[in-house]
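If you scroll down you'll find the structure; I have some questions about it.
Every protein chain but one is kept in place in this view of the complex.
Let's turn to chain A:
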């Protein structure tokens, strides 16, 4: 890898790190200024809302299968339902993921046998 390419890697790495780090330092200073106030109250309202919305957006993107054929979409739909059903039953993080992945895999295997 050439020196210029190394610089590009380093610039990308440092830039990405700063985008993760500087907002933390900004928010920590803001929290210090508003000492004694509840942390959630100290956060701008739009920011408190944006966190869950970002997770929802990443969920939306990750729902699209890499090989988006009919089987993958069917497996995604059934996997989502299995995940939600297990979450409703267990109210935990791990089991719904296991149930979702297992169901997704079962649908893919069954569809392959048909």
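Definition applied: a contact is a pair of C-beta atoms (placed from the backbone, for glycine too) under 8 Å apart; a residue touches a chain by one contact, two chains touch by 3 or more; residues count from 1.
Simple rule for what comes next: contacts and distances are computed from a predicted model.
Comparing "Fe-S cluster assembly protein SufD", "ATP synthase subunit a", "Aspartyl/glutamyl-tRNA(Asn/Gln) amidotransferase subunit B" or "4-azaleucine resistance transporter AzlC" against the UniProt entry of the hidden chain yields the protein name "4-azaleucine resistance transporter AzlC". Contact between chain A and the absent chain runs through residues 1, 4-5, 7-13, 15-17, 19-28, 31, 38-40, 42-43, 45-68, 72, 75-76, 79-80, 83-84, 87-88, 90-97, 99-101, 104-105, 108-109.
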